[in-house]
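Missing here is one protein chain; the remaining ones are kept as they sit in the complex.
== chain A ==
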Amino acid sequence: MQKSTILFLISFLFLVTSCATNNLEKELKPVTLENTVYNVPYFANPEIDYAYKANISVYGNDMSGIFIAKKINPTTHRVVFTTEFGNKLLDFEISETDFKVNSIVDELNRKILINTLKTDFKLLLKNKFLIKEQLEDTENKVYKSEDGSEFNYLFVSKTEDKLFKIVHSTKRKDQININFTSENNTFAENIIIQHYNIKLRIELNYLETN
């Protein structure tokens, strides 16, 4: 093969991969957009104290504690993570546009960790997604929302009309999966946040204290 042909093939392949759509979309079929907004119910009620037992696995290390979230005003959630004893490990305030660290213990005070949790919690607590496209497969409706240069895909089951998964991805790769298990569709009893680019998994199980 001539050098120029090889060069052409390489550039062509590069072009194809860089323009390629996410693998996730290959399994789906585009349909007409029903709504331009999707409201997530799971952390939306300002009257509920959302408290979960949290198990975090990061690069083979396990840690656990209590994850607490509350909508403190129409745009902001307060998020606190404590040990089982109740010692506060971190305390954040998160909104679409703002992020504030109220406190964090020295052991966790690492920029990379704070930024990762900020992304995760922002996605987890987001109440309203603007939908650009709608896709589907036989069982689910999938709403595609833009997130800067990245995307969020919201998977809603057709039978129960229940949001059970959010996939955060770049143009080519899935980065974060959030899986929800909800009985009543307004509250998630179990949540799993799984990262694909780093070895991080957060599992939240609702604390039924009463």
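Some observations on this one:
As a working rule, contacts are C-beta pairs under 8 Å (C-beta built on N, C-alpha and C of every residue); 3 or more make two chains touch, one makes a residue touch a chain; residues count from 1.
Here is the rule we use: contacts and distances are computed from a predicted model.
One chain of the assembly is not displayed; among "Succinate dehydrogenase cytochrome b556 subunit", "Sulfonate transport system permease protein", "Cobalt transporter subunit CbtB" or "Outer membrane lipoprotein-sorting protein", its UniProt protein name is "Outer membrane lipoprotein-sorting protein".
For the options A:Val31, A:Val105 or A:Ile198, the residue in contact with the chain missing from this view is A:Val105.
Residue A:Lys88 is the one among A:Lys88, A:Lys118 or A:Lys165 that touches the chain not shown.
Residue A:Ile72 is the one among A:Leu33, A:Ile72 or A:Ile198 that touches the chain missing from this view.
Residues 47, 49, 51, 53, 55, 62, 64, 66, 68, 70, 72, 78, 80, 82, 84-88, 105-106, 205, 207-210 of chain A touch the missing chain (whole complex, contact as defined above).
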